[in-house]
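I have a structure I would like to understand better, so I am pasting it below and will then ask my questions one at a time.
Note that one protein chain of the assembly has been removed; the remaining protein chains are unaltered in position.
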Amino acid sequence: MVKANGTIQFTEKPSISSTGVTVGPMEKDSPFASAFDEILLVEKEKNESYEEANTRFIEKACAITVKKGHEKMENIDVFIGGDLINQLSPTNFAARKLNIPYLGVFSACASSVESLIIGSLLLESGKASSILAGASSHHPAVERQFRYPLEYGAQKPKTAQWTVTAAGFALLQKQVKNAPIITHGTIGRVVDGKQTNPFHMGAAMAPAARDTIERHLTNTNSKMSDFDVIMTGDLGKIGLNILKDMFTDEDCHVILQDAGAQFYGEDTFFNAGASGAGCSAAVFLSHIYNQLQNGTFKRVLLVATGALLSPLTFQQGETIPCIAHAIECRMEKRN
Amino acid sequence: MKNKWIVILLFLTLGACSDAPERVVYPSDDLELEKILDKQDSIIGYKSLMDNNTLLVSIEIPTMKRFSKVKIEENIKKELENEYPNKKVIVIDDLKIKWEIEKIIEKEHESKELTKSIEKILALSKEET
Amino acid sequence: MDQKQFEDIVEKQNPKTPMFTNMLKAFLVGGIICTIGQLIIFFYIRFFSFTERTAANPTAATLVFIAMLLTGFGYYKKISQFAGAGSAVPITGFGNSVVSAAIEHKTEGYVLGVGGNMFKLAGSVIVFGVLSAFFVALIKTILVKIGVVSW
């Protein structure tokens, strides 16, 4: 089933039977706000660290997902998740509470799609029947780890992106009626565009996104116009323009979209847009999911992009290697 | 209209702060000292105090010449030391010293107290950090 | 697509840094902070026994205090986003880097968190300040000793 170059075709129709998305207070003005399940108005409660708050966001999103899918938490076979904090501690701690078999995954902001691919594979193998998969990010927690203390005054350039506070999870089950199906997954390669600016992730991630999209199109014998939308995770406004310039296809200007570029609308406060594992997870599993369900979109390609840097490697003068994972979702005609 | 008054008021208050440079020698019977200080073209004002042992001069250097503040202070000091070989001469450009001297002149101290207050200022000017 | 083509695209899409406006903003805000500093110096000269030379020390402490309040209430990063170096170069920026790190690492406890991380950002300033001061003073002292320059 695994075709050359990492594209996997799923024949057992793993489908997304329900989703749950929780976001923080800064995300309430997002154009997608109405699609989110719950907007938590405090990033952290009193006496709570940002990392604990991240865990709380994950737990809430999982609870919503399971409830919407009319399932019980104990019936879930595997929980797959990822975030951006060291050693995935927020997701690990959420898994401690959920008490279901757990796989932690990391490919930075591409963790969201990576967990969906792994979930689909598990379903495909027949070794599991219900899987909870997704990813999260928490702005203050990520910021303090990768950049500066929150209250430190450093001027952000126009290329900087804002890590969103969000958690998005999906319940994957086999052959559910009236639910979007994951038909293909393309596993990304680590691509290095030799970029070194940690405040310009879009440029670093664009080559990875291009590589994955191109391989997916070749391996599935399709072209861009076959898709309603090809949505990348968090390239941001500038990164999206770079990606568009890398394609010669005329259709790319309409079909290529970016969750990060759209997440905060035109608000210049956020500079180039949103980033983070939560960004792609939240948009894919709320807005795109809804559009698929109500039939506006029939076939979409979701490409989550991740920059695989750490503060350590950046200071050691390494370039920023990036990865992009993609899944293709379809909505079949209702019968 | 209201703004105009605020601006005028601002100028008045600020103007009150920047008092015009004065040339005062105390006790005022020393014409020789006044002569020497008057002919210095690198300063725009001075205030001096003198008792039996010490000559304390606070000078006012125009802003643009303040780069060479130390040099100007030293030059004047040398000149005064030649004139008053048996006195300790201190020449300094400092707002605090100037204000302290003004206070003393206003009070018109007797010579004993004058020595005391001069000593106090000396201690102040020696602090380096 | 090779590396060169890609870099051309990145170059083309990169927004230009508004150098002139940024410098103007830095000039204005930095200037204002220094003017406030000068006013504080006047205050200390007027009401305490500080001379022009010694008043700079309590002024530095006062400015750090102001920076602490602005940082704690979340205003400093907003000023910085506008001013850039204008708010980073004055001593208030030094204060901000220390205070922000201290608040940030409170969750890890006072000894390991606050104490250990306080100079995370400002440490390099102290280290290189001391290092360069040592070498400058050393060279100058030696030069004076062998009679090339005087104090």
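Note that the chains take the letters A, B and C in the order they are written out, and that residue 1 is the start of every chain.
Following the convention adopted for this analysis, a residue touches a chain if its C-beta (ideal position, glycine included) is under 8 Å from a C-beta of that chain, and two chains touch if they have at least 3 such contacts.
By our rule, contacts and distances are computed from a predicted model.
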The chain dropped from view, which UniProt name applies: "Formylmethanofuran dehydrogenase subunit C", "phosphoenolpyruvate--glycerone phosphotransferase", "4Fe-4S ferredoxin-type domain-containing protein" or "Stage V sporulation protein AE"? "Stage V sporulation protein AE"
Across the complex, visible chains touched by the hidden chain are A, B, C
Quickly run down the residues of subunit C that touch the omitted chain. 17, 19, 22-23, 25-35, 37-42, 52, 56-61, 63-65, 67-68, 71-74, 83-86, 88-95, 97-99, 101-107, 110, 114, 118, 121-122, 124-130, 132-134, 136-142, 151
Spell out, residue by residue, where the missing chain touches subunit A. 24-26, 42-44, 46, 50, 139-140, 150-151, 154-155, 165, 269
For subunit B, which residues touch the unseen chain? 14, 17-18, 63, 66-70, 128-129
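To be clear about the criterion, only the chains that are shown with their structure count from here on.
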Per-chain C-alpha mean nearest global C-alpha mean belongs to chain C
What whole-number Å value describes the gap between the mean CA coordinates of subunit A and subunit B? 72
By the touch definition above, subunit C meets two or more other chains at residues none
Subunit B-touching residues of subunit C, taken from the complex the two chains share: 42, 45-46, 49-55, 57
The residues of subunit C that touch subunit A in their complex are 1, 3, 6-7, 9-10, 12-15, 17, 22, 71-72, 74, 76-77, 79-81, 83-85, 87-88, 93, 96-97, 99-101, 103-105, 107, 120-121
Complex contact set, residues of subunit B against subunit C: 94-97, 99, 124-125, 127-129
